[in-house]
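The complex is shown incomplete by one protein chain, all other protein chains being positioned as in the whole.
Per-chain residue numbering starts at 1, and chain names A and B are given in the order in which the chains are listed.
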Amino acid sequence: MSPDARAADAPTGAVTLDLHGDFYSAAGIDEAAAAYAGLLMVERSGGPTLHRLALRVEDAEVDDLVDHFLNHALHASVTAARRGALGATA
Amino acid sequence: MSSADQNTDAAVDLETFEVLSDGRSVRLQIDERLYPLDAVRGAAYLFLDRCFVRLDRPADQRIDLTLKTKAAPMPGQLEQLAGELGNALLDQAVRVQVAQSTGKIREYIMARAFFAAPAQSSIDQLLAELDAEELADDPLDIQVPWEKGGA
Partner (left out) sequence: MISRTTLQLPRRAVRPEALGPFRWGKIGEKVLLTSDAGEWQLLSQPDFALLLRGELTPTHPAYDGLRERGFLRQDLDAEDLARKLRRKRRYLGAGPHLAVVITTLRCNQSCAYCHASRTDMHRTETDMSLATAKKVVDHVMRTPSQYLCFEYQGGEPTVNMDVIKFCVQHSREKNRHERKALDHSVVTNMTYMNEENARWLVDNNVLVCTSLDGPKEVHDSNRPWTGKTAAAYDTVTGWMDWFNRAYIEKGLDPQLWHVDALMTTTRRSMEHGKAIVDLYVQRGIRNVHLRPLNPFGFATKTWRAIGYTMEEWLAFYEEMLDYIIELNHQGVQIMEGTAATFLKKILTPDDPNFVDIRSPVGSGTGQICYGYDGSIYPSDEGRMVHGMGDAIFKLGHVDDTSFEQATRHPTVRAIATASLLDALPQCESCWNAPYCGVRPLHNYMMSGDLFAQRPLTPKCTQHMAMVRMLFSRLANDSDGRIEAIFRRWTIDRPRSPDADPTA
């Protein structure tokens, strides 16, 4: 269905994704990128409305890397949004 | 907590969602005027264990929420997921409504509880009062220590 999701099925190679800033924060994307360092190369540009991501799968042995990365980016972004709404910082 | 844990049935009207499916994923098209972003985020988050989750904004005031199964779906699984997602969305919308409506009250209670604590003597007095209430109200005879009574 989603062209991005189909692209993410490809085991290797480059993928370009646009993530909307209402759902995905730059910090959340960067945190996910750090978590997947060595498995996935992530370059972020654009923002804050739209983040453009250039991704390259570096470890083809791991299935669904881009999808896992996106889940992590969403988790980190939603978590930070909730924390920000409360004004809770470390 | 799964989406099913949060869903509760208290139905009146019917809500209609447009659902797209491609055999591996389902996408709900959501009107943000009806479902605030916090409710969409809340619903999406509940599926992170079972699905790959994606949020997109194809147009102003519209959110697409896509769930892709982590393994090839079983027959009927995508339809079930769409139903669960829709219910989760409805449920989260109610939670957001209640949270917004009661937010100021909660803030006041928290502030009174933690930032405007009365003097220690008042706390001790309060605790003594609460303890006294508990001891007075013991219909189950639970204050009897184990070794002095049967369970």
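Going forward, contacts are C-beta pairs under 8 Å (C-beta built on N, C-alpha and C of every residue); 3 or more make two chains touch, one makes a residue touch a chain.
Please read all numbers here as calculations on a predicted model, not as lab measurements.
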| Residues of chain A (touch criterion as defined above) contacting the omitted chain | 1, 35, 71-72, 75-76, 78-79, 82-83, 86, 88-90
| task | Would you write out the residues of chain B that touch the absent chain, in ascending order? | result | 1-2, 4-23, 28, 41-42, 45-50, 82-83, 86-87, 90-92, 94-95, 97-103, 105-106, 108-110, 112-114, 117, 123, 126-127, 130, 134, 140-143, 145-147, 150-151
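Criterion: only the chains that are shown with their structure count from here on.
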| Roughly how far is chain A from chain B, going centre to centre by Cα mean, in whole Å? | 25
| Can you list the residues on chain A that touch chain B in the complex? | 1-2, 4-5, 20, 22-24, 64, 67-68, 70-71, 74-75, 78, 81
| note | Counting only contacts in the complex, chain B reaches chain A at residues 20-22, 24-25, 27, 37, 41, 44-45, 48, 52-57, 63, 66, 68, 70
